[in-house]
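Heads up, one of the protein chains got dropped from this complex, but the rest are sitting where they should.
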Amino acid sequence: MNESIGFIGLGNMGRPMVSGLLKAGYAVKAYNRDPSKLQAVVEAGAESGSRPSDVTKSGGIVISMVANDAALEEITLGQDGLLAHLGPGGIHISMSTVSPEIARKMHALHEQQGCSYVAAPVFGRPEAAANKLLWVAVAGDAAAKERIHGVLDALGQGVFDFGEDPSNANIVKLSGNFLIVAAMEAMGEVALLAEKNGVDRSKMIDMFSHTIFASSIYQNYGKRIAEKNFSPVGFEMKLGLKDVNLVLDVAEQSHLPLPLVSLAHDRFVSGIAKGRGEHDWMEIVLGASDDAGMK
Amino acid sequence: MNESIGFIGLGNMGRPMVSGLLKAGYAVKAYNRDPSKLQAVVEAGAESGSRPSDVTKSGGIVISMVANDAALEEITLGQDGLLAHLGPGGIHISMSTVSPEIARKMHALHEQQGCSYVAAPVFGRPEAAANKLLWVAVAGDAAAKERIHGVLDALGQGVFDFGEDPSNANIVKLSGNFLIVAAMEAMGEVALLAEKNGVDRSKMIDMFSHTIFASSIYQNYGKRIAEKNFSPVGFEMKLGLKDVNLVLDVAEQSHLPLPLVSLAHDRFVSGIAKGRGEHDWMEIVLGASDDAGMK
Amino acid sequence: MNESIGFIGLGNMGRPMVSGLLKAGYAVKAYNRDPSKLQAVVEAGAESGSRPSDVTKSGGIVISMVANDAALEEITLGQDGLLAHLGPGGIHISMSTVSPEIARKMHALHEQQGCSYVAAPVFGRPEAAANKLLWVAVAGDAAAKERIHGVLDALGQGVFDFGEDPSNANIVKLSGNFLIVAAMEAMGEVALLAEKNGVDRSKMIDMFSHTIFASSIYQNYGKRIAEKNFSPVGFEMKLGLKDVNLVLDVAEQSHLPLPLVSLAHDRFVSGIAKGRGEHDWMEIVLGASDDAGMK
Partner (left out) sequence: MNESIGFIGLGNMGRPMVSGLLKAGYAVKAYNRDPSKLQAVVEAGAESGSRPSDVTKSGGIVISMVANDAALEEITLGQDGLLAHLGPGGIHISMSTVSPEIARKMHALHEQQGCSYVAAPVFGRPEAAANKLLWVAVAGDAAAKERIHGVLDALGQGVFDFGEDPSNANIVKLSGNFLIVAAMEAMGEVALLAEKNGVDRSKMIDMFSHTIFASSIYQNYGKRIAEKNFSPVGFEMKLGLKDVNLVLDVAEQSHLPLPLVSLAHDRFVSGIAKGRGEHDWMEIVLGASDDAGMK
C-alpha cells in the first residue's frame, strides 16, 4: 500500500493534483485556508485537516501548492505551521511558484530540523494536472528525491532533476513561465501584423504551431490568441505580473538587465491598470492591439 | 516525364533546393549571378544558363530564390530579366524572403503580361532544404497554385495556402522569422538567468525544448544557444536585420507599434556594430550577455 | 540697400520667416506650391512667383523651407526647379528638416553648378519665427556662410556654425528634435506619477521648469503637457514620426542602436494609429496615460 501524503493548497492546480494522487493509490489528507475548497477533494476520497499541522506527520511527506512566498511562509512557519511537525526524515515537497530566495531560506530551516525541503514546481495548466500531464522540475536532497520519485510520477508525465539546491528548480520554473510570456507577446504581435494585412491570423498561427513551433504552448496558447478567446481563465494576469517580478528580482540580484522581461512587466502592469488583472494572462496580447488603437 | 523548371539563385538555400527538384525527377536549368556557384548543381544534373532569360521558357515555370527586393527586381525586370520571356501561362514562383510591397508590385506586373507571380517563401535552414524538410507558405493565383503543386511538394514536407494575394505569403514568412527571433532572445535571456544562478543552462533549455516547447526551433536553436555554439553560420545576422526591418516597415504602414520587434531591431544593429554581421543570427543572444558585462 | 531674396515654402514656419526678412529690410520674392498661402506674405510686402525658378536669380540667394526630402528635391531638381537658375555664386539656404543624406546629395549637385548649398535648419515654433527668436544651426561653404550672415541674423537670435559639410547641420537639427521628444516623454511619465499619487502635476512641472530645467522647452512644452492642453497644433505628430524615422535611419547607417529613439518611434506610430497624426506631437504623452487605462 502506498504512503499517506499531506497536501496543502487546493487552488485551480491543487485540486486536480490531489485527484491524481488518489487515483495513483495514495492516501491524501488535505488542508486549505478557505475550507470550502475541501469538499471536492473529500468527495474524491481525501481526508481533510483544519490546519497545516493536521496534515503533517513526523517523518512523512507533505506537499504544498500555494499562491506565493507569503503563503508558503505562513503554512510552513506560521501558527500551526507544518515545519514544527515534519520531524526527522520528513519531506516537504514545495510545488508552488515562489522565489529562489525563499527556497534557499526554507532549505536551511528544514535542514535545521533534520527534514528536507524539495522544490518541485510544475508546468501545465489545470487540465494538464487533471490528466497527469504536468512536467516537473525538481531540486533538493538526493535521498529525499529518491523517496518521492513515485509521488512525482503520479502527478506528471516527466520529471527533470536540477540538482541539490532547491532554488534551482524555482529558477527553472520562472524561466519557463517567462518563455511562455515571450511567446505570447510574439504571437500577439505577428497575429496583428497578419490581421492588419488581410492574412487569416488563425490559419497563420495554426501553421506555425504545427510546423517549426509544433509544441503544446504554441498550439494551446496560439489557438486562443489567434481566436481572441481568453475564457476560461487558466492563469490570472496578476499572477503573471507576480512571476515576472520574481524574474526581475532574481535578474537584478544577478546583475542581469533583461529587456524582454522589462517589456513583459510593463505589459502586465498596463493590463492590470486596464482592469484585466483577473483575466487570463494571455490578454497580454491586448497590449499591442490597444497600442494600435484597435477595439 | 516531369516538366523542366528554371531556377534563379544558388545561395545556401538555392543549391539544395535544386538538388531536391532533380531528385524528384524534374529537369532544372539554373542561373546564378556569380557563375562559380553553378558547378555544383551542374554536377548534380542541372543545365546551366548565363542569364535569367536563359532559364525562362514561355509558358513555363521559373523559381527564384534571391537575397532581397533589389535582387528580385534585377532578375525579373532588369536586363535579360525573366518577365519579358515568361509569356502567357508562365509561372514565376518567388521563394525569396522579400517585402509584401514588392510582391504586390510583381503580382501586378506579371498579370499585365498574362503570367502569374506566386509567392512561396519557405521555412527551414539549408539542412532542411537538402532533406525535403522545408515548410512552404504559398499565395497566388489558384490555377497557378494547382499547377505547381508537385513542384512545391518536391521541396518541402508541407505546403500551407494563404490565398490569392501573393503578399500574404510574405507576411507569413516575415512573421515566422520574427517568432524565431523572439524565441532566440527569450531563450538567451533565461539561459543567462540560469547560468548566473548556478543552474545548468543546457539541461534547462533541453527540458523546455522536449516538453512544453517541444519543437524544432526550440530544439535546434535552443541547443546551440545553450551551448553558445554559433558555428557554422546558417543565417547571417545582417540578413536578420534585413528581415526585422521588413517587419518594421510593414508594421509602420499598418500603424502597428511592435515593441518586441523594435527590441530585436536594436539587438541586431548592436550585433552588427560589434562586428557580428556575418555571424549566425543566433548571436543575437550575445546582446544580453554583453549587457551583463560577461565575456 | 539690402539684397533681394527668394523664398520657397510658406507653411507655418515659412510665413513668419518671410515677415522677419521683410522687417529686416530685405526684398523677398516668394513661391509656394499652394498659391493660396501667398496672399498673406504679399500683403506684408513680398512679391510672388509662380514657380521655384521665378524666385531664383543667378548668383542670388534663395531660401527653402519645405516639408521633407521629396519636396526639397521637387523644388530644387524638378520642373522649373531652382538649381538650374541659381547660377555661379548663387546660394541655396535650405532651412527644412531633411535627411543628412539628401543634404550630401544636394551639396554635390550644387557644387557641380558652381553654386552653394548651405543647410541652416532652425529650432523654434511659429511664434518664435514671428519674433526673431529662432536658433539656427548652419553648415556649408565658408564664403557662402559669410555672405548670408545678415540673412540668418534677421531670422534668429543666434547662429551656430557646424562646419563645411551641410549634412552636419541636419544631424544637429534631428538631434535637437529628438531631445525634445525625450523630454516630452519623460515629463509625461512623471506627470502621471504625480497625478496618480495626489501631487499637483502642474505645480511639479512648473517647479522643474523654473529650477534645474529652467529652459524654454521645459517651460513651454512642460506647461502644456502638465495642463493636458494640446491646442493649437504647433507641430504635427506625423511630422514627429518623420523626424524620428530620419534619426533611426541615420542611426542604423551609423550602426547605432538607440533604444530611446525606438521607444519614441513606437509611441508616435501608436498615436497615429489612434487618430492623432494631425494633433500636436506633445500628445506623445497620451501613450503612457493610455497604457495606464486612463481616459
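For reference, chains read A, B and C in written order, and residue numbers begin at 1 within each chain.
Just so it is clear, contacts are C-beta pairs under 8 Å (C-beta built on N, C-alpha and C of every residue); 3 or more make two chains touch, one makes a residue touch a chain.
Keep in mind it's a predicted model, so treat the numbers as computed, not measured.
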| item | value |
| --- | --- |
| Contact with the hidden chain (one of C:Ala84, C:Ala130 or C:Ile217) | C:Ile217 |
| Sole residue of C:Gly81, C:Gly176 or C:Gly240 that reaches the chain not shown, by the stated touch rule | C:Gly176 |
| Absent-chain contact - pick from A:Leu22, A:Val66, A:Leu256 or A:Met282 | A:Leu256 |
| Residue among C:Ile61, C:Leu83, C:Ala154 or C:Val261 touching the omitted chain | C:Val261 |
| Absent chain, residues of subunit A that touch it | 251-252, 255-259, 262-263, 265-267, 269-270, 272-273 |
| Missing-chain contacts mapped onto subunit C | 100, 123-124, 135, 137, 158, 160, 162-163, 165, 167-168, 171-172, 174-176, 178-180, 182-183, 185-187, 189-190, 192-194, 196-200, 203-204, 207-208, 211-218, 247, 250-251, 254-261, 263, 288, 291-293 |
| Positions on subunit B where the hidden chain makes contact | 259, 266, 270, 273-275, 287, 290-293 |
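Basically, only the chains that are shown with their structure count from here on.
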| item | value |
| --- | --- |
| Most central chain, Cα average position | B |
| Interchain centroid distance [CA atoms averaged], subunit A/subunit B, Å | 37 |
| Chain centre separation in whole Å, for subunit C relative to subunit A (CA means) | 54 |
| Computed distance of Cα centres, subunit C from subunit B, in Å | 41 |
| Residues of subunit A whose C-beta touches two or more other chains | 259, 291-293 |
